[in-house]
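The other protein chains are all here in position, but one chain of the complex has been omitted.
Presenting subunit A:
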Amino acid sequence: MSGPRSTAAARRQYQTRRARRERQVVTPEGLTLTFTLATRGARVAALLLDVFLVFLVLIGFAIAVGTIANFLDVSKSPVLRELQEVFLILLFAGLFLLRYGWLLWFELGPRGASPGKRMLGIRVAARGGGRLTPDMVIARNLLRDLEVVFPLAFVPALFQPDDQSPLALALGAWFAIFALFALTNRDNLRPGDLIAGTWVVETPRRRLVQTMSAATHAQSHPNQTAYAFSDEDLAVYGEFELQTLERVLRSAQQGQMEAVAQSICAKIGWNAPSGYEVQPFLDAYYTQLRARLERGLRLGQRKSDKFDAGRNA
């Protein structure tokens, strides 16, 4: 039984590490919302994705220009020079807009996220839970040169040992401070976030699934009522185990369910069910355990997991 136990331990470890990224915000309605800060890895990946997309747009532009030039039969066209000029203007303006405007434009939208950020499920938000305004989004995007472009310009110097002037190294180290700024604070703020008053949070996206008890009734196991657990049978587990059981039931893998049913039965001294009986058994145990724990909840008694014996009568 070391398998499930170690995955449970890993899950807990993950949850504590995740809890370190959680920030509570109290809304004007008095609701406490928990935001989870995006990891630095997700943010770097989002930036790389955006850079990739910008390059795709540039390639598309080049292909379009090439096609049009071909189509117009360059040699005899008298409007060629004007066309060339229009393309050049588009190129200069377009490059500028892509470089400084791509992230800006998308972050100004209702999702507060560039395409790369969206793909990684993160977005920009006002630090501490205020309204995200256009000035914030502009401010946070004005510092990208300082954080990305200039530090990168000094990377080649690192690989040329014969050509390392002390000035270049000093400048490189100086720019590295800006590039690595986000590693130095616990809110993962980069300089742009700092001066804009923003941070980057995860956007949870979930679909609402059926309630477990409703799903049970929809499937209407004939022998569900056959399982009636005594108070002692239910007292061995707490909320953590309940939610693990919920996950197991929702994923509905027979082998996993059988293993769980066996460990429950071992604990309460029942004969383990098998085959068709496993799911009805677990459904019944889940429903009754939840009913018991929720009853305790209404009376102000929580049992967080199986080790928590104190406040539960």
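In this text, a contact is a pair of C-beta atoms (placed from the backbone, for glycine too) under 8 Å apart; a residue touches a chain by one contact, two chains touch by 3 or more; residues count from 1.
Throughout what follows, contacts and distances are computed from a predicted model.
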item: Among "Stage II sporulation protein M", "Aspartyl/glutamyl-tRNA(Asn/Gln) amidotransferase subunit C", "Amino acid/amide ABC transporter membrane protein 2 (HAAT family)" or "Cytochrome c oxidase assembly protein CtaG", the UniProt name of the subunit that does not appear here; value: "Stage II sporulation protein M"
item: Residue of A:A139, A:L234 or A:I268 touching the missing chain in the full complex; value: A:A139
item: Touching residues (missing chain, whole complex) on subunit A; value: 27, 29-31, 33-35, 81, 84-86, 88-89, 91-93, 95-96, 100, 108-112, 123, 125, 127, 130-136, 138-140, 142-143, 145-146, 174, 178, 191, 194-197, 203-214, 217-219, 239, 242-243, 246-247, 250, 252-254, 275-276, 278-279, 287, 290-291, 293-294, 297-298
